[in-house]
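Omission of a single protein chain aside, the complex is shown with its protein chains in their original locations.
Right, chain A next:
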């Protein structure tokens, strides 16, 4: 555990004016892009990463956290107003948000989404702050064999939960790992799969792969779907009574158990790698409906429905950071992107982070709490403005995003070669999406690939050709058995689902 002085110094760093400014900027940017259907916080984070180069590590990472948190709030705006979620995890919000907006209460619906989003997010941040340091101490006791077991478990969970079919999940992992093989072999130091490009000695640039696969491929898909139709602008009703455009304390407090349940579901699911906030939002929505005394009101503009969805999907964000900070395993694409930002700044996430960079970690925790407060403030002030963002023309937004991707990747990878890599992986992601192969699984496998290879190499050296030595590592055996059980259970579940279909 870091000393109290380190913790306090970290929280103090978060309060530095430059950090507050960039958190504010990140939150505003996140809310803005979250409100644009098709862009979303993941793409915004991917584009923003290279722009953090010139910043201090804490400033840069706090800025990205702000973008992410702001994006979660912004994503609910088009879901409520247009029935078009800006982010997939806001889809459940649309179930009740849109009917409430159609009843002439769009601001009430977006404000409820804002309040429940911040409540869920703050809950999971508090869990993160209290749980991650003890978990990191446990993680520090793990050697290469245990790390290998953990990697296998992470791959089993991610492949089964993120792909449409288990086989395609494995394909995504294999392709991601193959891409991770590009570069210098860690044990022998010889170049591998570089095809004469010496720029690839250090492997494929993470920013190029991530931005290409997440942002460019999605932009290509959205641009190819444009058909010249102008989307309707939003019209807000004028001279509404206060009760119809705001959420009273009684209404908020009346949803406290719904929000708490959503936050707990989101935090638990967020701490497990690979499940994601969309599943959390729908699970929370379903359980709130089951627990409700008026289940028939759900789907017709219920505040409880909005609260259930938003508190759950926002609480995933903080919980995603638990495996990321303690084990170095990204629980989601956003976490993978934030990990890449850590690495760009020369910081390796994992159990050593707390002992080596304790002040930075607690600075980040402080920044997360501050970002929640700023999110609330910016949301309150900016909701009327953000609702106009959803009417910005898609061609303008998408062309601008493409230019920013070009510049961002050139900054991150040092030139045009990185942009070329980005375009290649964008096309690969486009094809993968068409054939139902998960791009997210690919990226997480690509990120974890080098660590898997190193831990496998070290494990083999430790075992020295004697598999029975594995018995000396009972925790690793437990993890490997868990990985096997998870893979088998998921395969069986897939079989049952496909037979039902």
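Operating definition for what follows: a residue touches a chain if its C-beta (ideal position, glycine included) is under 8 Å from a C-beta of that chain, and two chains touch if they have at least 3 such contacts; residues count from 1.
Definition applied: contacts and distances are computed from a predicted model.
The listed options are "Cytochrome aa3 subunit 2", "Deoxyribose-phosphate aldolase", "Dimethylglycine demethylation protein DgcA" or "Tripartite tricarboxylate transporter TctB family protein", and the UniProt record of the chain not shown names that protein "Tripartite tricarboxylate transporter TctB family protein".
Which of A:430, A:447 or A:473 touches the hidden chain is settled by the complete complex: it is A:430.
Looking at A:185, A:294 or A:472, the residue that reaches the missing chain in the full complex is A:185.
Where chain A meets the chain that is not shown, the touching residues are 51, 53-54, 164-165, 167-168, 170-171, 174-175, 177-178, 181, 185, 187-188, 190-195, 216, 220-221, 223-228, 393-396, 398-400, 402-404, 406-407, 410-411, 415-416, 419-420, 423, 426-427, 430, 433-436, 453, 456-457, 460-461, 498.
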